[in-house]
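One structure is given below, encoded as structure tokens.
Left out: one protein chain. Kept in place: all the others.
Moving on to subunit A:
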Amino acid sequence: MSNAKAQSKSVLWDWLTTVDHKKIGIMYLVAGAFFFALGGLEAILMRIQLMFPEFSFVPAQTFNELLTMHGTTMIFLAAMPLLFGFMNYIVPLQIGARDVAFPFLNALGFWLFLFGGILLNVSWFVGGAPDAGWTAYVPLSSESPGTGVDYYVLGLQVSGAGTLIGGINFLVTIINMRAPGMSMMRMPLFTWSTFVASMLILFAFPALTIGLLLLMLERIFGATYFAVDFGGNVIIWQHLFWIFGHPEVYILILPAFGIFSEILSAFSKKRLFGYSAMVFATLIIGFLGFMVWAHHMFTVGMGPVANSIFAVATMAIAVPTGIKIFNWLLTLWGGRIQFTTANLFALAFIPSFTMGGVTGVMLATSAANYQFHDTYFVVAHFHYVIIGGVVLGLFAGAYYWWPRIFGYKLDETLGKWFFWLFLIGFHLTFFVQHFLGLIGMPRRVASYLGGQGLDTMNFISTIGAFLMGIAFIIFVVSIFTSMKNKVTDADPWGNGRTLEWTMPIPTPEYNFAQTPLVRDVDALWYEKYEGDGKMKAAEPLGDIHMPNGSILPFIMSLGLFISSFGFIYYHEGFLWLAILGLVINFGAMFVRSIKEDHGYHIPKEEVIKGGK
């Protein structure tokens, strides 16, 4: 129980063994940004291929691989981990907690995600990436030759387990670890949306787990769930995938909604309009998110009754989402709006996302869906909601929380260049795709014929993609050039409302020297106006209990990583490798189970010194 054990041997070892939610958050952000750049590169290669009719920049097979990996990478390895990065860093601070409920599992979740992501991308170098689309519909995926889809199945299985663990961790953290006075209805909206998104993760991901398990058993061990000549059924995959896949969309967008709620309120210097309506709208969206999966399958032949039910349920989601849009607008109404880069992203989100919402209702009209299905109209729609919602949210959150996480402010001038180039590029890329879809360009094609009215719009779309690429490069440059803008003030924006702006920068490893007492929604803002601007303490200064770091999460994940290779190359006689990996994994679990680790205490004197 001594402090000595916690003193790390080296920086690398420290990061490999850390169970600190802030460090794990940073690792999620770094890994997520890497995969985001990778997915963006894949997108740009595809857009170059589609720049001219019958262009031969990449072969069709490579195009299919790029297409699959772009979708898979962006959803599983970029958007979710980046959101997880913010959740990890910010949520415990927002609820006044010293750590998450399960620090060890938190680390395990991260390493599983990272190893899963690496596994998926190893496929590029060994016989080709998965090529059956990010939805991996059977029988295309179950019959796809080579090992690409095997990498897809196992990579997502490993990283999906990490996501599930992360979701449970956030749920318990938010329920059990709140500071005194922080009732559920005083939680910041980002914490609320994290809570609902975690609920969705918990109930959606197991369906994917089973889908992937079935596909793996079918591909590697010859099972026949999807083989029609053995009595199988290909639609089962579609149901399992979308029972997961639709909630997944809300897993991505709800935390982004939370980020916008924080930022719009902070930079309008106003309390969020309709707080309780926002909370309930989030809950309703989460609930309805499970009722609508089959709207991805309108053209499968479920019949008019099922189609109508799912169409109506889908349209119903527009109601709580509309409530949110109006609440954001009314938050801005009469506020003292500051046009910081973070707020610009939040402001641009409102109209951009609304456009995606409108095409969403169009797509939900099941009769019309027969026309839109599998065209670029769908591509335009989901990029409007995912980039216009999630990606703008991630950038807004990055600019807003950057000083808290990294200790310096990102350059605002470069930030505005980045914002405008990205926004213009985004609309240039995807706005025309609505029309490409309406005049009949199918999605997922590697090329198209000239002279059919598709040439100009495809060219414009590619130019837009270049603009987004350039914008992102400016962002990356500004990360390095801004490092001199150090901040030390706890509340660098000057209008922080919530608890994450109450501790010094850099954040102490125990977050709060004394657990704060929360007296209202926007706890810090309340103290600024009703108190002395500082949080009241809910406990006297004392020793602080901290968990010990551990290398076991890394080893467990490594075990599954090794095991996955054994399964992928099962037919080449690598079963032993699969077993070896599982032995490593379960062995580490066994060690974890039998070794009691009660952590250590940071003595009171050190806490007092750290506060100075």
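Throughout what follows, a contact is a pair of C-beta atoms (placed from the backbone, for glycine too) under 8 Å apart; a residue touches a chain by one contact, two chains touch by 3 or more; residues count from 1.
To be clear about the criterion, contacts and distances are computed from a predicted model.
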item: Per UniProt, the name of the complex member that is left out, chosen from "Carboxymuconolactone decarboxylase family protein", "Cytochrome c oxidase subunit 3", "LacI family transcriptional regulator" or "Nucleotide-binding universal stress protein, UspA family"; value: "Cytochrome c oxidase subunit 3"
item: Option touching the unshown chain, where A:34, A:137, A:203 or A:326 are the choices; value: A:203
item: Per the touch definition above, residue among A:13, A:221, A:333 or A:370 touching the missing chain; value: A:221
item: Contact with the hidden chain (one of A:164, A:179 or A:607); value: A:164
item: Subunit A residues that touch the omitted chain in the full complex; value: 101-102, 164, 168-169, 171-172, 175-177, 202-207, 209-211, 213-214, 217-218, 221-225, 227, 229-233, 236, 239-240, 243, 590, 593-594, 596, 598
